[in-house]
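This is the structure, below, for whatever I ask next.
The other protein chains are all here in position, but one chain of the complex has been omitted.
Order as written gives the chain letters A, B, C and D; numbering starts at 1 within each chain.
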Amino acid sequence: KNESTAKNEFLIGGIGPLTGSAATYGTSVKNAAQLAIDEINENGGVNGMLLKLNFQDDANNPEKAVNAYNTLMDAGMKVLLGTVTSQPCIAVVEESHKDGILQITPSGSAVDCIKYDNAFRICFNDPDQGTASATYIAENLDVKKIGVIYDKSNVYSTGIFEKFKAAAKEKGLEIVSEQAFTDQSNTDFSVQLQNIRESGAELIFIPVYYQEAAYILTQANQAGMSIPFFGCDGLDGIIPQLGDNAQIAEGVMLLTPFAADAQDEKTQKFVKAYKEKYGSIPDQFAADAYDGIYTIAEAIKKAGVTSPDDPDLNQKLIDAMTKIEVKGLTGTMTWDASGEPKKEPKAVKIVNGAYKSMQ
Amino acid sequence: MSFLSQLINGLSVGSIYALIALGYTMVYGIAKMLNFAHGDVIMVGAYTIFTAVSMLGLDYWIAIILSVVFCTVLGIVIEKIAYKPLRKASPLTVLITAIGVSYLLQNIVLLIYGSHQRPFPKIISVKSIKIGENLVISGEAFFTMVITIVIMIILTLFIKNSKTGRAMVAVSEDKGAAELMGINVNRIISITFAIGSGLAAIAGLFFASTYGFIGPYSGAMPGIKAFIAAVLGGIGSIPGAMLGGILLGVVEGLSKAYISTELSDAIVFSILIVILLFKPSGLLGKNVTEKV
Amino acid sequence: MGAKSEKNKPFPGGIGRFRQKYDNNFLISFGIMIAIFLFCFLMIATGNATRHFKSLLVPAGINIILAISLNLVVGILGELSLGHAGFMSVGAYAGCLFSIYTQELFPIGVRFPLSLLVGGLVAAFFGLVIGVPVLRLKGDYLAIVTLAFGEIIRSVIINLDFTGGAAGLKNIEKHTTYTSVFIIILITLFVILNLINSRHGRAIMAIRDNRIAAESLGVNITYFKLLSFILAAFFAGIAGVLYGHNIGSLTAAQFDYNRSIEILVMVVLGGMGNIKGSIISAILITIIPEMLRGADKYRMLFYSIILIIMMLLNASPRFAEFKRKIRIKNLASALKSKSRQKEEV
Amino acid sequence: MAMLKLENVEVCYGVIKAVKGVSLEVNQGEVVALIGANGAGKTTILHTITGLIPAKSGKIEFNGHNLLKTPAHKIVSMGMAHVPEGRRVFQGLTVLENLKLGAYTIKNKAQISESLERVYQRFPRLKERRNQIAGTLSGGEQQMLAMGRALMSSPKIILMDEPSMGLSPLLVNEIFDIIKEISSSGTTVLLVEQNAKKALSIANRAYVLGTGRITLEGNAQELLNNEAIKKAYLGE
Partner (left out) sequence: MTILETKKLGISFGGLRAVDDFSISIQKGQLYGLIGPNGAGKTTVFNLLTGVYKPTDGSITLDGENITGKSTIEISKAGIARTFQNIRLFKNLSVLDNVKLGLHNRVKYNLLTSIFKVGSYSRKEEEMNKIALELLRVFGLENEAQLPASSLPYGMQRKLEIARALATNPKLLLLDEPAAGMNPNETAELMETIKFVRDEFDMTILLIEHDMRLVAGICEEICVLNFGTVLAKGKTSEVLNDPRVITAYLGE
């Protein structure tokens, strides 16, 4: 039964949606995590141990995520990389907290995802992104009137939007049009765009994932709108998503720690390997997962754990988390006890189909 | 002006719903089954075109024909394997099997093409139509509307005037009696599925062209909306499906534009309920009261 | 001939009051539930249960409650409802909000049962509200309205503040245990089976079979339709509260129409109006996707194929005959082999 | 030679045997009556002949063809028509549409309009009501429609299941007159009836069905005078 009984194999569990409408995000995480693990094992593993990934589907459903978690515990999971989406993450962290095992969520951005000591995250949290976006726009862009399109049925989107709204007010920005949509109608945005156009907005803030953003940008383009768009890390992945029509995304600005076409060696190597193995360009989720695995490896090294059967393994790893520094794809990260990563968001603008850093 | 253009937005969405609902109501009205997999056949149709054009580099026309043929065959095969053995079972059994088929199609596509959305090739490119200053009807929307109306007329004429069409109505009324007329009931139901699925391929083409992207789950929501449109228009009524689809799109658009984008879903569904309370068998449905 | 007329007698062998109250259906359903509980209890007590197994007990139990209660509407009353998850969600939110806000007021032993009751009652109230269109509409038209109702609820929950909006309700204490679910299942079974086997249940089934005839006998259609919807909603609401107190958080997205359809699958697979069947199929539908975890990315593919095959088999007359045969044969041969074993020992 | 021939036909509903080995023959040009109590299996036999219900065992031959292996819709095109129990007209269609569906197997347009004229001639009421929705016709009119519809395929043999049920005495007489006419115009008739007296009075031969078995057969006139029959089925 116990998968990790194979000598010195360190089992990392993964949980995320592999089916259902959020399946892309889970798949990205699974793929990139596997890629990182293969790399590490090729270089001899960590402290003499080989890493192994067991990734379970949760269909973006908390109940199924808890089932998946228990399956992984039965299999002998030592560290959890997950879950990918916020809602299941909030349910699973309750369990992992009771078991006291280290949980690192690559992309669960809701505040409560890491409310316990054993949980850490790679991505930014929602409020921070909301505030950061408002601050950035107020301080660096010459616009005052903002229109927003956000997903009312999604935690990530509403989470960012709410903080953005509060911060925007403080910074003297005026939100002239708030347009929502839900998972029941997330392909047609013609009405929302029309509403914004009539509101006189100078910039449209879209704290949504790139799949919806692709629809929004395409339809804005069709309607002949030329208002600039500003998004958060969920927007990363928009260029490959648009395919041949990438020019639509020209001028879109986003806050993101990761850019698949960044010129540094690390990113290029990752993107190349990912493309070779899975045939598509990695997105933010993939980058977070890749960093997540390297973070786990770093924590193992720091904690000096040499056997998966170490009786104090959990506490050692959790303690190690606040002591390590990881130079990842998404920036150089350190953690404090809150579990939030310390790293800088970068604002980029899409120019000629590529990210270009802004200040 | 703004009202008119919002109305046009609603009409464009509505005509897509209507186009999907036509195929839905066809199967629904004649085979008397809720084919919950209809939305997924649409998705498969769009993927077929995507494969032919973006992956194999085939000509648009060939891709479209390929997609229609593929979906037609798919419809027939699904009917043979999953629905035909259930001719005598309760309609709910068939409904659940259809849900199984819907999951199956989604997961096959998921396995073959992966979970991420694919950009759909720009096949239909019609110039937007400008009326006056600010009023623009997108080319796709206009074309969709025209095609929907044409298909509606063809279907109505086909059912009313062709021999097969008459046989379809007979089958929908009483399978046993239809058999006694010498009608091959199984064949008629197969043809119904074939037509329904062929229409799904066309709907898939227009749906994907309008919105530009397809994923394994792209068919689910339009499928549900088309189901709603078909019921709203009156089960089995072809003009009803058209009317229901358009109305659904317009109500959705106008409530987003003038009431609330947050609550538009709730508003649309509430209006649906109210309409059905006043017209319990849909807008154009036959009000069959049981003779006592 | 003698045997036949014996069999055709209204109540073979004469019946006691107990049998009149508790027919085979009742006893077998309870038997099944108690056997399942004992099995789980033994598995856990002997340390044979994996965590995965244990974590499935509560969801399976909740699904049993949902399936049984939906069967009351779909199987017994004969109306198609695609909005059961809607009732579940109102109940879940009401019950969980109650238990969050009364944290200081009551001790847990009082608060949890009370929150179940609150969830059930609020859901029942919504059952009454949706009951109004139910009285006017039939068949697929009603199905659409129930589906719409479920989606309206979901949409409203997302837009309200006290429900936590899209982020949902968090920090719900986890009180649901498999014992508490088991007790609720028994209560649900008791109420619904008793109802079916009574004057009221008969009236509901009469409406399903022939509304006009039922009316002509003075059966109050309005009352009984509403009663079915309210009762079904009540138990769905309770199931929702159990769900919330098991996962610890709630979001509207968990209660979309896919969830309603999943419950409907259980009912239809188990057989319309067949409560035993609902119990078994609820368990199957809960565990099959979980058992398929080993199939990795083919998991949901296999699941859909299994679902289709189960439906086809279930409806096949040959399979029905086969089931009947093995049931009789099995019993007979099992009895035989047992007695033989005894002789050998 | 017999036009239609059943040999030892058995039919089951699930485990219940409804027809337990029935043999009967219908010759070209005859009117053969099949009478019997409620639930004897008369309807079941007709359904089995036209292929709506499969037979468990036995043999059914029609003009030398084995019907057991022929699907229902092919049987119609071989020249057999069935007026089913309870009429089963297409409620939502007009009278004319119903009649046209009766000629579904016929390709020749001229033949169809000829048949239609003949049916209208025989049932002037149908001509008068040709655009009425069939579901709103009265019981007797629906019965006429069901017969007219069956005649549209110009069948060699026509099977009728209780055509007089629920009709007023006047109409019953009319219907039997029509059956006589149909027969005299050369169509063979197999007639199932509760109204045994009427049926026997127009039939050439008759079979009496007990529960699932033929208990008696013979010349219709003789049966009409048979004491046992009189007692059991004629209520005298």
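Criterion: a residue touches a chain if its C-beta (ideal position, glycine included) is under 8 Å from a C-beta of that chain, and two chains touch if they have at least 3 such contacts.
Just so you know, these numbers come straight off a predicted model, no measurement behind them.
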| item | value |
| --- | --- |
| Chain not shown, its touching partners among those shown | B, C, D |
| Touch criterion as defined above, residue of D:8, D:57, D:108 or D:173 at the omitted chain | D:173 |
| Contact residue for the chain not shown (choose from C:108, C:129 or C:213) | C:213 |
| Residue of C:166, C:195, C:252 or C:269 in touch with the missing chain, whole complex considered | C:195 |
| Those residues of chain D which, in the complete complex, touch the missing chain | 16, 35, 37-39, 137-141, 162, 165-174, 194-197, 231-236 |
| Residue numbers in chain B that touch the chain omitted from display | 292 |
| Interface with the unshown chain - residue positions in chain C | 5, 8-10, 17, 20-22, 191, 194-195, 198-203, 205-206, 208-210, 212-221, 227, 273 |
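Here is the rule we go by: only the chains that are shown with their structure count from here on.
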| item | value |
| --- | --- |
| Remotest chain, chain B as reference, centres from CA atoms | D |
| Inter-chain centre distance, chain C versus chain D - centres from mean C-alpha coordinates, in Å | 49 |
| Multi-partner residues of chain B (each touching 2 or more other chains) | 107, 110, 262, 265 |
| Shared-contact residues (touching 2 or more other chains) in chain A | 18-19, 152, 182, 184 |
| Residue ranges of chain B in contact with chain C within the complex | 34, 82, 85-86, 88-90, 92-93, 95-97, 99-101, 103-104, 106-108, 110-111, 224, 227-228, 231-232, 235, 262-263, 265-266, 269-270, 272-273, 276-277, 280-282, 290, 292 |
| Chain D residues touching chain B - in the complex, by the definition given at the top | 50-52, 71-74, 76-77, 81-82, 84, 88-93, 97, 100-102, 104-105, 135, 149, 153 |
| Chain B residues within the chain A interface of the complex | 2, 5-6, 9-10, 12-13, 107, 110, 114-119, 122, 128, 136, 138, 211-213, 215-218, 220-221, 252-253, 256-257, 261-262, 264-265 |
